[in-house]
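Removed: one protein chain of the complex. Kept in place: all other protein chains.
Take a look at subunit A:
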Amino acid sequence: MHYQVDSWGYHMPARSIGSDPMERVVKLASESAVVIFSLSSCCMCHAVKRLFCGMGVNPTVYELDKDPRGTDMERTLMRLLGNSQAVPVVFIGGKLIGAMDRVMGSHINGTLVPLLKEAGALWL
């Protein structure tokens, strides 16, 4: 698991990413095989992170409470999920999987592992 805090800062100036948090979310989500938007204090986010690590996956985690524009992104994610809870949110291969219940559900019904393999996050 590796934590991205300032990676986008190195590649281009903050302004050109766009002030639109949705763009930011989509961009970050497509940069790695498995992306988790999280809050460092959140126990649910911790559970999701542990789930992937337990499976041998190395997700990219963005802690929104450590991000200067984290609150905007949180709001965007809330709207995206239609949920009062913004995090944790999981993207696999750039595609939105969903919140905790969706992730767990797909793991139990066996659809999560093929998705991970497809995204290159898991090898047999």
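Note that contacts are C-beta pairs under 8 Å (C-beta built on N, C-alpha and C of every residue); 3 or more make two chains touch, one makes a residue touch a chain; residues count from 1.
Methods note: contacts and distances are computed from a predicted model.
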According to its UniProt record, what is the protein name of the omitted chain, chosen from "Trafficking protein particle complex subunit 6B", "Superoxide dismutase", "NADH-ubiquinone oxidoreductase chain 4L" or "Transcription factor TGA3"?
"Transcription factor TGA3"
So one chain is hidden, and I want to know which residue out of A:26, A:81 or A:104 touches that hidden chain in the complete assembly.
A:104
Missing-chain contact, candidates A:50, A:75, A:95 or A:117, resolves to A:50
Mind listing the subunit A residues that contact the chain we can't see here?
41-44, 46-48, 50-51, 54-55, 85, 100-101, 104-105, 107-110, 112-113
